[in-house]
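Shown here: the complex without one of its protein chains, the others still in place.
By letter and in written order, the chains are A, B and C; residue numbering begins at 1 in each of them.
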Amino acid sequence: MTHDDLLKQLLAFRDARDWRQFHTLRNLIVSTTIEAGELLETIQWKTDEEIATLVADPARRKELEHECADVLMYLMLVAHTAGFDLLDAAAGKLKLNEQRYPADKAKGVATKYSQL
Amino acid sequence: MTHDDLLKQLLAFRDARDWRQFHTLRNLIVSTTIEAGELLETIQWKTDEEIATLVADPARRKELEHECADVLMYLMLVAHTAGFDLLDAAAGKLKLNEQRYPADKAKGVATKYSQL
Amino acid sequence: MTHDDLLKQLLAFRDARDWRQFHTLRNLIVSTTIEAGELLETIQWKTDEEIATLVADPARRKELEHECADVLMYLMLVAHTAGFDLLDAAAGKLKLNEQRYPADKAKGVATKYSQL
Partner (left out) sequence: MTHDDLLKQLLAFRDARDWRQFHTLRNLIVSTTIEAGELLETIQWKTDEEIATLVADPARRKELEHECADVLMYLMLVAHTAGFDLLDAAAGKLKLNEQRYPADKAKGVATKYSQL
């Protein structure tokens, strides 16, 4: 599966249901955030040990995969609707992060760039 | 840019900074949700008209691209750390959605599958 | 119902279930955010008209009340666990906002204080 093929399938899914009318930029961004909250729910109340074993449990792992999938799909629809390439946007942001977090300064420290 | 190339660059960025130690599944999921909140902030207080023109404003558009990029990159790290392919997971979830939302029943209605 | 009485009931509820062990500051903050995502879900896909009538529909209104309640209760537990008074904290933040957003400058504009 490639990013482009997935996007095509996603748009076909949307159009077969006549859902484009609901897919305003606002609604898609709101939905991305809601799904991110559901992703967070997969680790709610869990200890580090439980999270470590979560991946080995087929049902919980599938749940994690599905929640990640939901966030990704809305994110792809946000980018498509706004008219930009999501992967290129990420590559651009990663370049910016490389400047903000020089490897020698940021090595081994979890400090925000504005405080580095 | 392909998904796989971006993931490789992302892991190289992480390893050059020795950040793997911070990238527990919990921390990555928490970070995904935080970034989704920042994405939501790009439309806070905006009217539908303002959101429509947001994409035409280079500075605001870049901000939107960057927030989407941040969500995507953490999501890719969640999937990589949990040991699954994010695009395959999304393709699998989309198949499930096709069953949950049959095109004839879901056409033109924004109703959750459990209430269809 | 007063804030203090509600907090007392909430702590009694927690202790009767021996749940203090799960109520680390991290878990309570994570849970607050998850519940805020569920609150957001109450308006997902809704038009402005649908949101306006939502409050008049007893079932939807009750759902909205419950999601707000869940956010509040976790927030109260965060404050209690961190050892501060939530209402005093809010009064303090409101004072800060009064300085950040002088009434004459901020009148009728939805602009962040850092850009006023």
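In this text, a residue touches a chain if its C-beta (ideal position, glycine included) is under 8 Å from a C-beta of that chain, and two chains touch if they have at least 3 such contacts.
From a predicted model like this one, the values you see are computed outputs, not experimental measurements.
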**Prompt:** Which of A:Val30, A:Leu54 or A:Ala79 touches the chain that is not shown?
**Reply:** A:Val30
**Message:** On chain B, where is the contact patch with the chain that was removed from view?
**Reply:** 22, 27, 30-31, 33-34, 36-38, 40-41, 43-45
**Item:** Those residues of chain C which, in the complete complex, touch the missing chain
**Value:** 1-3, 6, 9-10, 13, 16-19, 21-22, 24-26, 29-30, 32-33, 35-37, 39-40, 42-43, 46, 48, 51-52, 54-55, 61, 64-66, 68-73, 75, 78-79, 82-94, 96-98, 101, 103, 106-108, 110
**Fill in**
Note that chain A touches the absent chain at residues 30, 33, 37, 45, 110
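One rule holds for everything that comes next: only the chains that are shown with their structure count from here on.
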**Request:** Please compute the C-alpha centroid of chain A, do the same for chain C, then give the distance between them in whole Å.
**Result:** 25
**Message:** From the mean C-alpha coordinate of chain A to that of chain B, what's the distance rounded to whole Å?
**Reply:** 2
**Asked** Residue numbers in chain A touching 2 or more other chains?
**Response** 22, 30, 33, 36-37, 40, 43
